[in-house]
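The structure that follows is given in the form of structure tokens.
After this line comes subunit A, so read on.
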Amino acid sequence: MSDQLCISGGTLIDPASGTSGPRDLLIGDGHIAAVTEPNRGSGKGAAIDARGCWVVPGLIDMHVHLREPGYEYKETVETGTRAAVAGGFTALACMANTNPVNDNAAVTEYIRERAELAKLARVYPIGAVSKALRGEELAEIGEMHRAGIVAVSDDGMPIMNGGLMRRALEYSAMFGLAVIVHEQDACIAADGVMHEGAVSLRLGLKGIPAAAEEAMIARDIALLARTGGRLHIAHLSTAGAVDLVRDAKARGLAVSAEVTPHHFTLTDAAVDGYNTNAKMNPPLRTQQDVDAVRQGLLDGTIEVIATDHAPHHRDEKDVEFDHAANGIVGLETALPLALRMADEIRLPVERLVGAMSTNPARILGVPGGRLAVGDVADVTIVDPARQWMVDAARFQSKSRNTPFGGMAVRGQAVVTIVGGHVVWRADDVTANAAARPA
Partner candidate 1 sequence: MSFSHRHLLGLENLSRDELTFLLDTAASFKEISERDIKKVPTLRGKTVVSLFYEASTRTRTSFEIAAKRMSADFISLSSSTSSATKGETLLDTARNLAAMRPDAIILRHSASGAPHFLAARIDCPIVNAGDGSHEHPTQALLDLLTIRERKGRLEGLTVAIVGDILHSRVARSNIFALRTLGATVRLIGPPTLLPPELKAWGETTSDLHEGVRDADVIMMLRLQLERQGKNFFPTVDEYSRYFCLTQRAVAGASPEVIILHPGPMNRGVEIASDVADGPDSVIMGQVTNGIAVRMAVLFLLVNRAKVHSSSEAEAPVAETRPPAARLRRRAG
Partner candidate 2 sequence: MATNERVVMDAQAIERALMRVTHEILERNKGTTNVALVGIRSRGVYIAQRLCNKIHAIEGVEVPTGIIDITLYRDDLSRSRQQPAIKGTDIDFGMDDKRIVLVDDVLFTGRTIRAALDALMDFGRPRDVQLFVLVDRGHRELPIRADYVGKNLPTAVNESVEVRLVESDGCDEVVIARAEER
């Protein structure tokens, strides 16, 4: 077996195979060769000391903006995938709102090539639902499927045309692709720049009411019931939205939802002082909404944590609030924020791994999300106790737009392994390539 790797001393947390305890992992040829009791390793190949750490299936972020092609000054496939592995992600799905839009096979292939050159995290492109994201005509979903997209989405833009949304759900079912939706009724949201509530009233900023999200989710759930297909709701943010999804699931509809770390961590109070790093779409909401999405994670209504990593250049954020671009980077802060949240709501670690690896793999239909024998060797080694400080200046991402700068956090991916290759080591991890376990 080539490229043998032995990860020993760690706690394997793999909900998909029902394993949660001390195990050693043996990797060869880019796949899991064996999962054994501790210290039963073959002794061959490189060793990674994972004592005190969790060993989990590689984290998968199914909502990332890589910005390439077209916006390379904010991020490229290379810098984005480096940010991903630094954050513990072995794979990511990237949205189509590039320039040109990924609404055809050529752009899909281009993105995959760039990812292969970078040799860091796996990149699964998400194709556009509509041509040029204009929300009028279906894009060539079949062509893009052949080129390797794993879902379709007009993310960045809401699909205002209900008729198109209906056809998209029907047509994408032919390829088994989920339609990932950015739910924000543009007419209700109008020119709002933050959540419509007491804070927006005080700050004199135009608001986006929760109803803008909920109205569209209600519409799309009704369409889903009629059409079949699979609906995945991106960046869920309101209590009402969680209720709608919970209800739809109870009725047996094929709907899933994701939530971002910022939506389960921050409220609209973060905008105080006109902080543009608290400006994103959908906006940060109230404490009730934060509590509701956390509850949604706890009861399984929300199955996925995805960052909506949205890099922006300083010139686009360092302006008046009204004019600032929407979004924040998230790949390098997701894990500690998720760990903290899980701690606070007592979400079992297995469920957390499910939300950040197993479920995204399942929804996108991609390898990973499990560490059974034969599975692809995408592994994240997490030190849950490691304390560090978020320092945007040291991000691997090209962009620095985060509201979490200076925050003291706990929990970090210390080793990230893709296809059996170590693609990332945090600085002072005890990874010993040559020594053999005693």
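In the analysis below, contacts are C-beta pairs under 8 Å (C-beta built on N, C-alpha and C of every residue); 3 or more make two chains touch, one makes a residue touch a chain; residues count from 1.
On the choice of candidates, all candidates are chains of the complex that A comes from, given by their letters.
Keep in mind that what you see is a predicted model, and the values were worked out from it rather than measured.
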Note = Touching partner of subunit A in this complex, from 1 or 2: number 1
Ask   = Can you list the residues on subunit A that touch candidate 1 in the complex?
value = 196-198, 201-207, 273-274, 318-323
